[in-house]
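Structure in structure tokens, see below.
For this view, one protein chain was removed and the others were kept in their places.
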């Protein structure tokens, strides 16, 4: 299947190795540089949101932001250049993240209110996960994902049960405490119930009546007791997930990962794996 | 045992399959429709409790509520019609839930204060669990139930210990802090102790004296340490529960579920399982 | 060893069986009655502490308190009568609890300020654990105790580490935030650190400065991460503890429990176990 890669595959293969692999010295250096750049850009965005700092260093932060954006643009172009199937990569999750991390700045030239871009900029941090490919992290990341995926259904059921309990509890508290004590509506009461069951407990809303406090206590103890359930489930999943492993190299064609240890061809584009 | 079903069992069998089974296309469609309807009705009830929304959209919400109720009534009648033993179903848990989810609206025609019905309406959400029959969810739900049932006794003991600690701690804090610092009575102090031990920590009541803060700290660390116990228990139970499984189809006679994988007859009404 | 019990051992044996065993119908009835009495007396003490209730029902609550006390006194005397070694029992944990649960009332006849007795009365609830002997609870209780005992050392180390972290963090916050922001002293700051690390988070004291908030965030994530450690330890212990079991009957001589399944003589007083 290699034949659908252009003849000039050698320099692209090298570039691909530097950008997509983490095992080679070049790849390591690239990943570290990228990590620093990402953290820098995120700090930049965060600091920009602090009024006092923006007032004093606004122009400097803006300059840094442009520098970062240009570097990310170069990286994005390079990624598209060295991948066998640029379109497939552009449509992939990380492809979109890469695009999202540069687009806002360019759009900001045309748009006025720059605040709504803060969120999109925050997405930059998602690129940090690509750097998690670094050496030993892979295994763990895989294990975590496997465990989460394996127990996601059970946890969905669990969350469903939680939500049902909080809804009923919220409705009850709405009746017991009423708007006078801060439980102004069922949604508000359900919000309180979630805050309580998850043991966050802001205290902005709290039961005032004896009956309300009694019900709240029951909920807390219940919440305290049932948090054990998802933990138990995930523990079991993790322990089994940690036994499995997958190969760590990305496909040269579509830069897809997570191929089985015995895989010979990419399970997404069918290209041969080296 | 099939012979105690009427001769016209064919259309009822089909209806039964659509309503009670989730494997057939008809059953899936029915479950999805029901799920949407339930969520809709719950949202409806919740929104109705928000003063501002009720003021503006009151009549529309009321109309939706009636539409939902009528649809639920039709469903309830259909369930009774296609089940071999209607009375047994009507007395079953879900039978009562179905009745509870339509009764309030009809009663509201005669009753004035409609608020006390909010709670009963919230019970509608309990019907959501029937939809959990959908495909893969069954296994997990079973596992959860099995784990919870298996560890319920241990957790009861654990909660008993917790309550004893909170009662003693509450009484102590009542003596140390006293009404002046918000610990107005032993029940109030026990409420505070539960809020603290479960790490909810509203902050509406908090120790003021040095001794009180010292005792509170000890409680927190204790609570932080012993939350591990129920978790450990449930983890062990879950890991063993996940190994077992049961057959997923409901009994045509009494629509009971949870029969052992090797069961031939319904363990509740004795009817043959297909 | 039986011979150091008096000739009139038969009626005492019967009484012993009713009071100390839970398997016989008589024993079950006695335990249930005791449980009700204990809960009643605890509720009584709690309600008495509520000013409004005491004002209205004071005399009735006082009467109930006396009735409970007299019944507990009779029980205490009976226990001493039917045990082979009364002194040993009187000095045992439950013997002292029994004494503590009746003494306060009699002392209150001579003492004026009755508040300081509330705590001692709360100890009554400790008797509830004896009722945990009921049927199936034994196994779990044993497992819990075994697990807790087995992991107590590890958890001690863990708590030691926690306390060290909270002390250092507290001292740091005391320097960063200072008395101006509510961190009036190191003990106060350590209290805050414990409230934070255990995720209780009252909010009565909270960092105000940027540096303080940064340090607090680090602590929270750390606390959130390390709560997994005791859980992991206990889980391992519980899973092994649940495999073991002990015989459930008490020694007729000294009413000691927890003898190994293959024990023939009481490991405390050496009396033969039936």
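Per-chain residue numbering starts at 1, and chain names A, B and C are given in the order in which the chains are listed.
Going forward, a residue touches a chain if its C-beta (ideal position, glycine included) is under 8 Å from a C-beta of that chain, and two chains touch if they have at least 3 such contacts.
Because the structure is a prediction, the values reported are computed rather than measured.
Chemist: Hey, which of A:14, A:46 or A:60 is the one touching the hidden chain?
Modeler: A:46
Chemist: If the hidden chain were put back, which residues of chain A would touch it?
Modeler: Residues 42, 45-47, 49-51, 115-116, 118-119, 121-123, 125-126, 128-129, 132, 136-137, 140-141, 143-144, 147-148, 155, 158-159, 162-163, 187-188, 190-191, 194-195, 197-204, 227, 230-231, 233-239, 242 of chain A touch the chain absent from view.
Chemist: Mind listing the chain B residues that contact the chain we can't see here?
Modeler: 199-203, 231, 235
Chemist: Please output the residues of chain C touching the missing chain, sorted low to high.
Modeler: Residues in contact with the chain left out: 153-154, 156-158, 160-161, 164, 167-168, 171-172, 174-175, 179, 184-187, 190, 196, 199-203, 206, 210, 213-214, 216-217, 220-221, 223-225, 227-229, 231-233, 235-236.
Here is the rule we use: only the chains that are shown with their structure count from here on.
Chemist: Suppose each chain is reduced to the average of its Cα coordinates; what separation in Å results between chain B and chain C?
Modeler: About 32 Å, centre to centre.
Chemist: For chain A, which residues are shared contacts with two or more other chains?
Modeler: In chain A, the residues touching two or more other chains are 199-203, 231, 235.
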